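These notes are about the structure you will find just below.
Of the protein chains in this complex, all but one are displayed in their positions.
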Amino acid sequence: MTALLDALRDQFPVLDQTVHGKRLVYLDNAATVQRPLPVLHAMDTFYRESNANVHRGVHLLSQRATDQFEAARVTISRFINARFSHEIIFTKGCTEAINLVAHSWGGANLRPGDEVLLSHGEHHANIVPWQLIAERTGAVIRPIPLHDSGELDLEALRAMLSDRVKLVGVKHVCNALGTIHPIEEIVRMAKSVGALVLVDGAQSLANVDVDVQALGVDFYSMSGHKAYGPMGVGALYGREELLNAMPPYQGGGDMIRTVSFEKTTFNDLPNKFEPGTPNVAGVIGLAAALDWVAGLDSASIKAHKQSLLDHATEELNRIEGVKIIGTAAQKAPVVSFVTDFAHPHDLGTIFDQHGVAIRAGHHCCMPLMKRFGVPGTARASFAVYNTNQDIIVLIEALRAAREIFA
Amino acid sequence: MTALLDALRDQFPVLDQTVHGKRLVYLDNAATVQRPLPVLHAMDTFYRESNANVHRGVHLLSQRATDQFEAARVTISRFINARFSHEIIFTKGCTEAINLVAHSWGGANLRPGDEVLLSHGEHHANIVPWQLIAERTGAVIRPIPLHDSGELDLEALRAMLSDRVKLVGVKHVCNALGTIHPIEEIVRMAKSVGALVLVDGAQSLANVDVDVQALGVDFYSMSGHKAYGPMGVGALYGREELLNAMPPYQGGGDMIRTVSFEKTTFNDLPNKFEPGTPNVAGVIGLAAALDWVAGLDSASIKAHKQSLLDHATEELNRIEGVKIIGTAAQKAPVVSFVTDFAHPHDLGTIFDQHGVAIRAGHHCCMPLMKRFGVPGTARASFAVYNTNQDIIVLIEALRAAREIFA
Amino acid sequence: MNLNELYQEVILDHGRKPRNFRLLPMATHTAEGHNPLCGDQIHLMLSVRNGTIEEATFDGCGCAISTASASLMTEAIKGQKVEDAEVLFRQFQEAIVANGDTEPLGVLECLIGVKEYPTRVKCATLAWHALRAALESEEKSATISTETGEVIPHA
Partner (left out) sequence: MNLNELYQEVILDHGRKPRNFRLLPMATHTAEGHNPLCGDQIHLMLSVRNGTIEEATFDGCGCAISTASASLMTEAIKGQKVEDAEVLFRQFQEAIVANGDTEPLGVLECLIGVKEYPTRVKCATLAWHALRAALESEEKSATISTETGEVIPHA
């Protein structure tokens, strides 16, 4: 494992630096993960060799760009086992993907009194778009309670289901606590009342296997930069029939069939939802990232991440005054904690001086923080390139903070 | 000039290649312009040294990323002389910037019977979003006629103005014909009836000086990849008072002040309109591109581009059966033409075999094509790195096409 | 392959002077074909009786390749049984995407050279997709797009 890990870390030049005179220990992977060299190369090569606008050109560069762009769509559709590549809509990120669904599907289908159920732990990206559309349509948003472990209260969900419920939204992997939610079961329950299921998969591609057909989800939103890919690119998976029936979201070039001031007709999938010049380099970078992930030995990577999580959990539990928030049985390698001696923000500053990059705050999950009665947490989140040594430094930094405050 | 040009071309590795065994002559700059090395380096360096999510981190990388991101906002606001940097909203492109205005401003302000006037020559990106919002609000969209030269019929515009008109939308530089529209005059006329003016500046940053305060525009949309910057990033300029009064567009992280299932409050500018993880590397690349443009000797670059336009116009006018569409007095370096011997699409293929990349088709301006009674045009568009030799090859290719067809 | 092989005399001829380029008021089946990326459009009209395509005409506007393709196609299918036209559609479709050799297609063979020009394959197949749309559609008219080849029956 060590040799493998060393080779892996070599792919991430950003890790090879010191901050405040200390070795960088990057544990902010749930905010954004670093990109390996093949991703940087793929984008750079595109700009140096094939850069052109897609879809509309008869010249070679444009054809090359279009071919690479559409090949990336196929890569992503295979990675999550979508039925058709045109079920993948490229967006600028996970947030936009959810806004697309809320606006287009929600705007066309929600009626006054209809209900959208969202887990109490959702990221603001899967709450606010629904609040905006609820205001317009008169639909009602209801939070699905969580257990103290951070797991979804499935009994409560069952009790909330009725034929007023039109959509259930839940994240696959919780960015704040790490909880992996039982999507298949949630889908089964939602289907029993005919509700659609949108899964916020922002944290998924780097952490769990995703098979949208096996999961049975209707919509699945993704983020490139959380999956070893570049910033500024994400994707929405939607079932073909649903996407076909939905009105366009944004208007512009490429998403139309014909435009006139009298009447405009729209293009087919996926173009209908992709107006304007897409982030071609970004999409190519994302495909390179997924190819890179697919090339790793998935079993040993999983074991490695689990051992990091176990190690960190154990060490944190040892320190007096530290409380881990989120103790689900199924977790991604994320530990969120509070202490009785320091505010998470102060911990963040002290850790930073030790070279340790963590996140402190509400992690864009204010309702979740409120649910656990904390203003925020300190969160360490791990990626393939993290090591046990990283955890040792984290714990040292935490002990140093305790020295200062306690 | 030649030495200057050679040095300039060295900054664009993509130009140094052959296609179909011929030197690449890239004349598809209005679709997307190539990126100089400093832009590629800026993005690559970000990913290798500072990559982190912005705004929410207490650690050094996040602070560095945030500083660079906000510095880029200042660069862009200075480039177009905005009053405040928070009047710049980053988007994924020009198309999204216009959608933001149509949806947020239009959705909140347009009433049944209100009018939005758009030039007959607008890009689909500045037509379709308005059609979508018109359908929802009952507003009416009316095309402003064009003269045969491609210039806006200002008399006709004057006659159309009334207090029903709430917004006038026009592009600064026409991507299809090259026409530079007299924005100051249009703004004066629109203001006389209290209408706002949205200028589609997709083609501007690379081609004309932009001073949003001097122009007096209310909204100005921009595209990174048409200004020597990367794909997947663009910006909207909006006057502070207007942006402050507008409701949010997309919902998500960073655009909120507080979120709860009962009530969500929104953040201040610019964050209110920037939910989710932005394209940090892209924004940094765009700033690098504008710095690069600002570092060029603008007078000699202007003269060079004008001479390319004059040269191409003259040569094309010499060939029998060729007709240039778009003969405005003020033009960016774009020539659009049709022939009586070959369809634009066929010209595109033949040119490509000569190494010449042009665009053939409707250029996302179907109503404009219809106005000129053509199904599409062949369009050659020039950037700083093009040369007279490029035009000679273009003309040779056109003569070859004539051989085949005539 | 050089340009002369793409723009063979027969293509140039049909591009310049398309056959069956007229309206067919008595059409029993029609379809619109659009290439949204370049704006090419063709309107295909068929008169089918007792399983035979008695007349096939088109109008619209497009490049030399799409015009020649529509012109040659209408010539080829006129007088044919619907099933035979469907077979021809499939053969043509296969030939234009295949790497190796396929069934010989007679005069239509000249269109197959376009496969060396990936950006132009859609021009050559536009009329053919319209043919399939017109024949398959339950309705009297249909619209197809080169982007998916999917049939959208008119409301």
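Just so it is clear, A, B and C label the chains in written order, and each chain counts residues from 1 on its own.
Convention: a contact is a pair of C-beta atoms (placed from the backbone, for glycine too) under 8 Å apart; a residue touches a chain by one contact, two chains touch by 3 or more.
If you're wondering where the values come from, they're calculated on a predicted model, not measured in any experiment.
Student: Missing chain touches which shown chains?
Tutor: Among the chains that are shown, those touched by the missing chain are A, B.
Student: For the chain not shown, which residue from A:V19, A:I350, A:A380 or A:I395 touches it across the whole complex?
Tutor: Missing-chain contact among the listed residues: A:I350.
Student: Can you work out which residue in B:H55, B:R164, B:K191 or B:K302 touches the chain that's missing from view?
Tutor: Only one listed residue reaches the unshown chain, and that is B:H55.
Student: Considering the complete complex, identify which of B:I256, B:V322, B:A378 or B:A397 is in touch with the unshown chain.
Tutor: B:I256
Student: Which chain A residues would touch the chain omitted from the figure, given the whole complex?
Tutor: That gives, for chain A, the contact residues 342-346, 348-350, 353, 360-362, 366, 369, 375-376, 400, 404-405.
Student: Name every residue on chain B in touch with the hidden partner chain.
Tutor: Spelled out for chain B, the touching residues are 55-59, 62-63, 67, 86, 254, 256-258, 267-269, 271.
We adopt the following convention: only the chains that are shown with their structure count from here on.
Student: If every chain is reduced to the average of its C-alpha atoms, which one ends up farthest from chain C?
Tutor: Taking each chain's C-alpha mean as its centre, the farthest from chain C is A.
Student: Which chain would you call central, comparing Cα centres to the global Cα centre?
Tutor: The most central chain here turns out to be B.
Student: Looking at B-C and A-C, which one has the bigger number of contacting C-beta pairs?
Tutor: Counting C-beta pairs in contact for B-C and A-C gives the edge to B-C.
Student: Between chain A and chain C, what's the gap in Å when you average each chain's C-alpha atoms?
Tutor: Computed value for the inter-centroid distance: 45 Å.
Student: Which positions in chain A touch two or more other chains at once?
Tutor: In chain A, 56-59, 62, 254, 256, 258 touch at least two other chains.
Student: Pull out every residue in chain C that's touching 2 or more other chains.
Tutor: Correct list: 37-38, 119-120.
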